[in-house]
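Selected chains from the complex are presented in situ; the others are not included.
Per-chain residue numbering starts at 1, and chain names A and B are given in the order in which the chains are listed.
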Amino acid sequence: MFVSRCLRLVLRDVLSQSCLHHFLLEFVGTALFLTASLSAVLIKADLGSTGPTNHSRPPEGPPPPGFVACPLQVVLVFGLSVAMAALSMGGAVHLNPAVSIAMALTLRLRLWRAALYVIGQLLGGVASSALLLGVMGDVAPAVNQVSSGVRLHQAVTVETLITLQLVLVVMVTTELSLPEVATPLLVGLTVSLGHLVAVGATGCGMNPARSFGPAAVTLDFRNHWVFWAGPILGACVAALLNDLLLRPRWRCPGDWW
Amino acid sequence: MFVSRCLRLVLRDVLSQSCLHHFLLEFVGTALFLTASLSAVLIKADLGSTGPTNHSRPPEGPPPPGFVACPLQVVLVFGLSVAMAALSMGGAVHLNPAVSIAMALTLRLRLWRAALYVIGQLLGGVASSALLLGVMGDVAPAVNQVSSGVRLHQAVTVETLITLQLVLVVMVTTELSLPEVATPLLVGLTVSLGHLVAVGATGCGMNPARSFGPAAVTLDFRNHWVFWAGPILGACVAALLNDLLLRPRWRCPGDWW
């Protein structure tokens, strides 16, 4: 009976207009940002058909001309599209399962809401990949893969590191009560930073929804766990680091509730 | 008689100082931004005469060295010049027929004012192209064209997507009542994002005035409809998405008026 009452309360919260609106914003925002970002990756891969930057490629021989400059375009596209999609959705969206999980872990977000947001983000990722599959005909170059020559523990470390930085920035922006415009831009810069660091090693996941969408559409799940384990680990470490060491929220166990 | 009274009211509004001043700002702003952006495209095309980035070019053989880095220069020029021209005009200009149409569609702008702004923007585009034709001698490389290998429906989809994102950002900035400086910069970033996504596929139109100017001066109207249909479709979808789903303005039909 206690359980059923809990369930009813949860269900009432989930079905409230505010929660469904947030779910919609997460879905539309993730779909928007991934459609823009991944189509940029695909158009580039299509034109310079010899050198898809964001795709696993053995470094046989010298890189083709322009290879090194490519990452900058990908870096800027991801950062800007996250910033602009988050801004378009009103600035209070996560667009990233790792962020929602960190928020739930630190009791900033109710568990069932976090689950709902994650579902919305994953659906958004799949929807954008399916749309691109229909329009472009192929989304394989947009699948995150561990570059040859990079070991799995290195890939996980890099993904952990960049998501840790991302979630630290998200936590700071929620605490400083910045103007609505600032948070999306700061998050976009951090996403660009993550791509600058990781694009050569893993194509930069940093966001399980971004990795899951193309993987689900192409059914290419090789090493897919890396793009879930790294970001979620980084997000949890960042959340704990932030709340326990950098800006201690709890001084005694009773503060937790 | 009712019609003539309406016409007289419209005419009085159109001929008011405020409206003519806005028309002037749209004309000068669009001319300024397109002169800077297109001259950057032309100077680059002129120097590296083998590789005009913003121009349709079949991808025969490997791209010339530096080809991949070029888009970044174009990307930054368009974003910065839109931002600075809009800022110079005071921050409340559209500089883009698609934006004016979306504003008129959502009743944020009177229909005749929107028409006047669009005329000002198109005249600005033609004026800047004519100026560049006189100074540089050739503006053909600045004409937006669908890259070979890109199908028309793909081009329209990409143009729709990037203009949708642009208009969403414009709508958000009008609602958040930001400082006058922020809106031009955010719009400039979104224009840069659009170029990052679309420069490889269509040279990035995103703005019918930008596409119309060089096309009118060179009389090269191949696939020109793409650069009107895509942006206008994207702008209308964005306007409806914003007003009906993301930030509902109208809850009952009576709210429309």
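Simple rule for what comes next: a residue touches a chain if its C-beta (ideal position, glycine included) is under 8 Å from a C-beta of that chain, and two chains touch if they have at least 3 such contacts.
It should be emphasised that the depicted structure is a prediction, and the values quoted were computed from it without experimental measurement.
Student: With 2 identical chains placed here, what is the total number of copies in the full complex of this structure file?
Tutor: For the whole complex in this structure, the answer is 4 copies.
Just so it is clear, only the chains that are shown with their structure count from here on.
Student: When the Cα trace of chain A is superposed on that of chain B, what is the rotation angle, expressed as a multiple of 5 degrees?
Tutor: It is a rotation of 90 degrees, to the nearest 5.
Student: Report the inter-centroid distance (CA atoms only) between chain A and chain B in whole Å.
Tutor: Those two chain centres are 30 Å apart.
Student: Please output the residues of chain A touching chain B within their complex, sorted ascending.
Tutor: Checking each residue of chain A against chain B gives 24-25, 28, 32, 35-36, 39-40, 43-44, 46-50, 64-67, 69-70, 72-73, 76-77, 80-81, 83-85, 87-90, 135-136, 179-181.
Student: Report the residues of chain B in contact with chain A in the complex, numbered from low to high.
Tutor: Residues 59, 62-69, 71-72, 75, 147, 149-150, 153-154, 157-158, 161-162, 164-165, 168-169, 171-172, 176, 178, 182, 186, 189-190, 192-193, 196-198, 200-201, 241-242, 245-247.
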